[in-house]
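A protein chain is absent from this complex, but the other protein chains hold their places.
Chain lettering (A, B and C) follows the sequence in which the chains are written, and residue indices restart at 1 in each chain.
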Amino acid sequence: MTEMTYRQALNDTLRAELTRDENVYLIGEEIGVFEGSYKITAGLLKEFGPRRVVDTPISEEGFTGVAIGSAMLGLRPVVEIMTLNFSLIAIDQIVNHASKMYGMFGGQVRVPMVIRTPGGSGQQLAATHSQNLEVWYAHIPGLKVVAPSNPADAKALLTAAIRDDDPVLFLENLALYSLKGEVPDGEQVGEIGRAAVAREGKDLTVVSYSRGVVTALEVAEQLAEEGISIEVIDLRSLRPLDRETFCESVKKTSRAVIFEDDMLSFGIGAEISATLGEAVFDWLDAPVRRVAAAEVPLPYSKPLERAAMPDATSLTKVIRETLDASAFGGSHHV
Amino acid sequence: MTEMTYRQALNDTLRAELTRDENVYLIGEEIGVFEGSYKITAGLLKEFGPRRVVDTPISEEGFTGVAIGSAMLGLRPVVEIMTLNFSLIAIDQIVNHASKMYGMFGGQVRVPMVIRTPGGSGQQLAATHSQNLEVWYAHIPGLKVVAPSNPADAKALLTAAIRDDDPVLFLENLALYSLKGEVPDGEQVGEIGRAAVAREGKDLTVVSYSRGVVTALEVAEQLAEEGISIEVIDLRSLRPLDRETFCESVKKTSRAVIFEDDMLSFGIGAEISATLGEAVFDWLDAPVRRVAAAEVPLPYSKPLERAAMPDATSLTKVIRETLDASAFGGSHHV
Amino acid sequence: MESEASMADTRRPAGARKTVKQVGDSADVLRRYYEQMVLVREFELRAAEMYARAKIGGYCHLNLGEEATVVGLMSALRETDYLYTTYRDHGYAIIRGMDPGNVMAELFGKSTGVVGGRGGSMHMFDLKLRMMGGYGIVGGQIPPATGAAFAVNYRGEAGPKSEAVMCLLGDATTNIGAFHESLNLAGLWKLPIVYVIVNNRLGMGTPVEHASAEPDLYKRGCAYRIPGVRVDGDDPIAVRDAALAALEKARVERQPSILETMSFRLKGHSVVDPARYRSTEDNEEAQANDPVPAFRNRLIKGGVFDAKAAEVIHNAVESRVTKAVEFADSSPDPSPDELFDRVYATPVPNASHAYPGDPIMVMS
Partner (left out) sequence: MESEASMADTRRPAGARKTVKQVGDSADVLRRYYEQMVLVREFELRAAEMYARAKIGGYCHLNLGEEATVVGLMSALRETDYLYTTYRDHGYAIIRGMDPGNVMAELFGKSTGVVGGRGGSMHMFDLKLRMMGGYGIVGGQIPPATGAAFAVNYRGEAGPKSEAVMCLLGDATTNIGAFHESLNLAGLWKLPIVYVIVNNRLGMGTPVEHASAEPDLYKRGCAYRIPGVRVDGDDPIAVRDAALAALEKARVERQPSILETMSFRLKGHSVVDPARYRSTEDNEEAQANDPVPAFRNRLIKGGVFDAKAAEVIHNAVESRVTKAVEFADSSPDPSPDELFDRVYATPVPNASHAYPGDPIMVMS
């Protein structure tokens, strides 16, 4: 085990995979000379040279498509799209091409590629640069979507994504890059399609992913002091979605709150809640609530941005309301 | 009242609005000389000339952005994107620009524009040309999204959309164009943001939109013969979403099934189900089920395409299962 | 001069096409070209017929009028080269080497189709033949084709033995952003690729001059220092030779280039388009330039074969196409239980295999 930042875990994993497999290469804007807008690729150009670490012009559709074509021939590109917001320019290549090829071409061609990109709000980047649009990608068959919430998962899932033969959207988050955590040493290959029980509890389940898990764990910690036992589920994989893990949790706790950074209507939480409503209907003691962002183009002003974003306070409030709604009187009652 | 096709209702409405307001113009690929890929704009070039009916090169991002800029100066463009699948190329302009401008620029500039585009599967157009991605747009603040299911609503909502000062995505469906229905004569201005009770019933509510409503009504008609009374809710507007109408319906029927053409995970139905699970939790007698498309790149082969798409059979099956799950013994019991 | 990429229009009036002697190909080669052109022609006419008989569904775009271009381009490609095409791909698929039976079966949506009935008309694909797919999104094939050239570059040395990539696109497709981004990358990184603009004068109903601010499409590489050549697309020999030269530049110099082939679309944009928007003059001009009879007469004039021999070729091709239809017709449909077989190449837990109406999961 070594303690390191999420950024470092990504950087180490990219280095390890570049070293392991000659077919792996990195491509994106400013990942070489500039060392990455968020410095995830720092040092890699010097180490592996311009053939393996490819700086591109500002052409998201072009270089994402180039990665796709090279993957069709057996290379294993790891694309960096500077932020999720810019992936809209490449989305025809990602959704209409990379995601469709294996199935539409009868399983003849594989598209082993990873698209790394950070989402996230809360940096005062205003409406166009603060979006959490992962739900769009999570809706698309043929694509895999993972969203690790900590350095250890970042390492394990990035390794798995690079070795996977399907296109994988690897969602990072601006607010997670400097987060520290223990990371197991040596090769770690995670499993795409599995959620994790990030914290065990018995009174209520909070389902979240990516940055939201960090807040959920903080809130769980605080409420524990009051004798409220919160189980936290980290989805980790948005597609495939591990319904079983969070359904089993809610069967145990009989209460659920979903915490997400994206906007409420038609967001990630909608699918979680709909799944619970269908699959564990008979186990639910209270309505499943969602804590998500206000539905406005996110403003730049800090007070407005804060007012629009879900946080520990709003999560705590909704957890309490959910417990009250089911006449919860503290763990000893259960 | 006049009986006409959905196509004719759109064509008449475009003509009426072009006649009414000099600032209204149509822009898109093949809408003039070719009279529209699906002939929605037939005759309009001859009638209004190339200034008002603008044929474009194949540049979805370019001409959608041109429409946005012209709307910023007070024109009222009605864009045709040949199919929803191609809107991915224009999506940065629609989502990062048109939808953000009013809010991000402090309410100084309005973007009065309509984007007409047909979605829909079932035409053997294969994976890239058969998508139902309306849920993506329904997730975006600043945008309005309507999806009329019949000629009368097509007329009323298109009129409302053209006169609305915000960008409106107007979702059509390939399978609806030749559908006939009674359309009120004269000016009809619908209200964006309101669902409709398409058919009254008391045993179970089916929530749907666009093409799905047609199937839902057929199924309701058939089940009526068995004494099963189905209420059908036509969402009509996906953003804003009229939660009150479908929640009130389910409070009455205590059972709900959602019928949608898009794919199940993270689809439109997820939000409907999540809303019901939270808002009418205490009224539900059975889990809310969703009938949606299988999650595969849609195959070309007719038998495979059919197997992947929701239809009257799968809807009927799930309605019956939902009634059984709540020990329903026929209307007379209720 | 470095900053000025060369641009050339190599066409001569149809009447002045090189004679068989001048081109100097063996009679066998010329006969094979003719046979291939007839095969494309007959296959497409039959496809239109099968569409009318509802054996084929969805969109269906034909190569009618493009036969000389198809044969010229395919004869310039090596087995080791990669081909990316548009949705107008039947002829390319067949001449690249796919069995007409499997191509017709794909149109019929059968399990014996080249992609098992999953793609249909717009999505012919064969990895072994390095036919990397037909693509239905306009311009969608250009970035991946450029990426294939990137991979060739990543792996191998430049030189006469190098692999190369050919990317087809239509005239109207030069106006989409993916064209610009891709050509800039190819020019910047010196990728071994030839962008072939199949100029049939129309994008659906829109003439080139109404779509492109620079209607001389072979010149559009000027913004990337990419040279361009315009060639008579109704002459298979001229197309082949120009393609060979462009491919050579790609292999040896890693110089991407544009090859614009000029031909006519003999019918509508797709089988369901009556093309009422076309004037009689336009139609007459198109018919007058039909490459199949033109090449036939040229070979007869050149003494390669006589009318009777041409007739024999024609009949042989016809029965071959008839067999293809019979094969397609008698092939089985894919079975609904195979629906989820082709979603992921690497299986992962929790992938949905739910048919419409299935419960989301069964809890106990």
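Operating definition for what follows: a residue touches a chain if its C-beta (ideal position, glycine included) is under 8 Å from a C-beta of that chain, and two chains touch if they have at least 3 such contacts.
Bear in mind that the values here come from a model prediction, so they are computed numbers and not experimental data.
**Q** Would you mind listing the shown chains in contact with the chain that isn't displayed?
**A** Those shown chains that the absent chain touches are A, B, C.
**Q** Taking the full complex into account, find the residue in C:Leu30, C:Leu73 or C:Ile176 that is in contact with the omitted chain.
**A** C:Ile176
**Q** Using the touch definition up top, pick the residue from B:Gln8, B:Thr83, B:Asn96 or B:Ser301 that touches the left-out chain.
**A** Of the candidates B:Gln8, B:Thr83, B:Asn96 or B:Ser301, B:Asn96 is in touch with the missing chain.
**Q** Which residue, B:Ile192, B:Val206 or B:Val288, contacts the hidden chain when the whole complex is considered?
**A** Checking each option in B:Ile192, B:Val206 or B:Val288, the one touching the absent chain turns out to be B:Ile192.
**Q** Which parts of chain B face the unshown chain closely enough to count as touching?
**A** 25, 51, 56-57, 59, 61-75, 92-93, 96-97, 101-112, 141-142, 144, 164-166, 191-194, 237, 240-244, 247, 251, 275, 278-280
**Q** Over the whole complex, note the residues of chain C touching the chain we left out.
**A** The missing chain touches chain C at positions 3, 175-181, 183-188, 210-214, 216, 219-226.
**Q** Could you pull out which residues of chain A are in touch with the chain that's been left out?
**A** So the residues of chain A touching the missing chain come out as 29-30, 33-34, 37, 55, 57-62, 85-86, 89, 123-129, 264-265, 289-297, 299-304, 306-311, 313-315, 317-318, 321.
By definition in this document, only the chains that are shown with their structure count from here on.
**Q** Compared with chain A, which chain's mean CA position is the farthest off?
**A** C
**Q** Counting only residues that touch at least 2 other chains, which ones in chain B make the list?
**A** Residues 85, 89, 126-128, 265, 289-290, 295-297, 299 of chain B each touch two or more of the other chains.
**Q** Please set out, as single numbers or ranges, the residues of chain C touching at least two other chains.
**A** 116, 118-119, 123, 137, 140, 177, 342-343, 352, 359-360
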